[in-house]
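Taking it in order: structure first as structure tokens, then the write-up.
The other protein chains are all here in position, but one chain of the complex has been omitted.
Moving on, here comes chain A:
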Amino acid sequence: MNAERDYQMIRKLERAHFFSTREQEMILKLYEEEREILTAKSNTTSASKLREEAWQRIADQINTVSDSGYKRTWQQVKIKHKNIVQTAKRRRVEVMRSQGGSATPSLHSAEEDVLLHKDNRLRVEVLAGGSCIDPLMGSDSSFISVSGHPMLLLPVTKTEPESLSGDETDMSDAHFEGDLNSSSFQEMSNSAAGGRGAETQTEDIRALYCCYLRKEMENRDQLMAYRALKMRKLEKEILILDKQLDCDSVMADIRRGCSYFFLYDGSKVKGEGDPTRDGICFFYPEETPVDKQELLCGQLAGVCRCVSELSSSPVRVLRLHRNKYAVRMKDDFLWALGCSVEVPTISVCELLDQLINLFCFYNGCVRQSYQLHSRETLAARWAQYLSYLQPGSSELHHVFSCLRTIDSTNVDPLLLLKAALILQGCQRCPLVLAGCILFRGRVVSTQMSPELTVKVMVHESETYTRRPSRPSSSTSSAAVGSTPVFLTASELHYLQSAPVNKDVRSHSTPQRDAHPGKTRLSRTLSEIASTESDSSDPGPSQSPDKVSLNLSRSESDNSANPLDPLPQSPEPSFSNGQHCPEAEEETFEESYYQSFHSSRDGDVQEHDEDNSLLSGGGEERRRGDAACGTEFDLRALESESCGDELLEGERGVGCGSAQGHAAEQRNPPPPEESPLIPMTLYLHRVKGLVLALLVDPHFLNDKASTEEVYHSSLASLNGLEAHLRSITPGAPCAPGPYIFAHFDCIQSTLTTNLSGRPGGAPEHPFVRATSLLHSHFCNTKTLQEAIIRSAGAAVYGTRSVAQETYFQQHGGSLRNSGIPNHQDSAFSLPSKARHRLLKHGVNLL
């Protein structure tokens, strides 16, 4: 009892004249409530009476809740309020003066914490809210944003610290001093309570406490102002997000793929007076006003030219504020494909490469095709290729730019085997290189590389949409077509290196040889072949067969040459076939050389004409002594070195032709380096089913071959078509408790349980996360596993050399604290993925 009373006495003594913090707060709060009365600009007695009453009310309320045990009069309260306000003002002035560089932000919210760690490289990325991924992806560093409430989630952009810096410094400064004061105050009060209780100390404490309170109140004011600002910012950002989402949903298909694409021919714009529009070969979207086209083309081309000359390496990617551009430069041509920054860079680059390769596949060399055809014709083709490569069905396909295959879970594997066997049957004709079978725009089986298959599919889809399905009774020729195509040497090499069983081609093999164990050619065969393969015994007739093969090839090259006046060297190994008679080889080389030379001269002259305004002639151009010639000089040098490489790389081709390549293709990206070889694409359509074969151009003239291929495959194609048509598109597997996407990098195929339609609400974050992870995987070769996560969802990604797998588990509350925690449910994703995906044939073990 005594002790308690003593304690109370001490308290009373020491707080005799103090208002407790709570009371002070009350004063302020109540003052705000009564503000209208108290601050009324009126000196009438009634007004002052009202004021008195108001103060009395405040005092009463304070007394009722007071924790200090003292009763205050309204006068005391009024004076106290005045003091508070005055000290607050004084204090603010002091703070303003003392404010310097020493202020260290000491914010403790998770957000700022993260901001401080911005530069650390983090493996696990935490995303704030599914829909907020965009802004994050825009920023350069892969830092993290964590926030407590998913709805209030702020995309942390780089501009934020600057825009708020004023508020933050003020606040943190005050906070800091406040902390200091309060701690020192507590120390003092402890010592005072310890019993010493000196008068001076009481005064000190009082002063300190006042100080503290003043700071505290300023702090609060500023906090409130800060919150108000923050709220406004939030509102605005929500508006922006809304806008973005709207754009996404409305223009998803257009915007996510490509916003701009153009081909610019620098050779058309050399002089000062040449308008930029002369150089624009194709611009997408085509309805863009010419002025804008010129602006964009001119600027980008200028920047690329400049940068590539400074760095003496071609520009690949340009990042602008909202768009990023994949850029390819070859000869005087410049391609640029612009996507929004959200699209992974790797996808943009792949898209552009695909587009250019596609054009070259169907039209041959770009320069040549622009000499042969009108701009309008080719513009239509660019538009067609572009529209084909644009993401149509699913955004996931766009992320990986993968092949569209038939749903193999739905199809009896025996049918895939059947398709593979049809292709192999066609290869029995030596003029057939490789082929693929497509059904309704999807791959059933292919012997070609994924890139090549995509190219072939473009033509197929075009003819498919143009021509309605025919009744099966209509016979032969109408269903068969062909088109000239151009292969790069590497593509051709790949096709030839495929282990086609020569015995099968010799037509003299025992029964089951149509079934060689070539796993690479057809993916379906590899599985089944092991179970039922009867090993084929090699026949003795190998070498004669090879001879005939080579003969026919070189012949066809000879015949093809006059058709192509421009330098398009066949792959040297063709003309060099060891089995070819010597004489024939020589004549071939010579004729080729001549045709090449004449065309090259023409080519050079043309260049000279183009440049006659700028520089005197070819020699001068090479020396590059004129100021305006420097640009050209660089390229000329480059082309020479390039030519040397080619010369080394290609055995047995005459020197002239190697230089020709250099002149033809100056600093191209790797895919175009090699010359293009004319080939023919043979198509046999049976309703929705298409057999597409890459054949030697000679094939079409060889009646025996065409008939053999046609008749040997017709029955099987009919049957396969009947089978595939009868397959009911299996009910799309009910949206399970998880989403996955499995990308086979080798075959470029995608397996997923995502429904095809774009922009499904729950799938959107998954696609975004997958796209982000994919681009990280592409950029960081050593990265193997990653979890990406928002407040509501987590996506796990893993990859090996051959595959990439992405997995998201639905439902179940994520125990997600923002801080790595072993109980975090995100960490169970890898094992869940392993187990769940087994039944989809995805092995992550």
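Simple rule for what comes next: a residue touches a chain if its C-beta (ideal position, glycine included) is under 8 Å from a C-beta of that chain, and two chains touch if they have at least 3 such contacts; residues count from 1.
The definition used in the following text is that contacts and distances are computed from a predicted model.
Trainee: Just to verify: the chain that's not displayed, which of "S1 motif domain-containing protein", "small monomeric GTPase", "ATP synthase subunit gamma" or "Mitochondrial import inner membrane translocase subunit" does UniProt list as its protein name?
Mentor: "small monomeric GTPase"
Trainee: Going by the contact rule already stated, which one of A:V317, A:A722 or A:I746 would touch the omitted chain in the full complex?
Mentor: Checking each option in A:V317, A:A722 or A:I746, the one touching the absent chain turns out to be A:A722.
Trainee: Specify the residue from the set A:K49, A:K71, A:R319 or A:H711 that touches the hidden chain.
Mentor: Hidden-chain contact among the options goes to A:H711.
Trainee: Which of A:L414, A:I746, A:A802 or A:L838 sits in contact with the chain that's absent?
Mentor: Hidden-chain contact among the options goes to A:L414.
Trainee: Touching the missing chain, which residues of chain A?
Mentor: 412, 414-415, 417-418, 421, 425, 472-473, 475, 507, 509-515, 711-712, 714-716, 718-720, 722-723, 726
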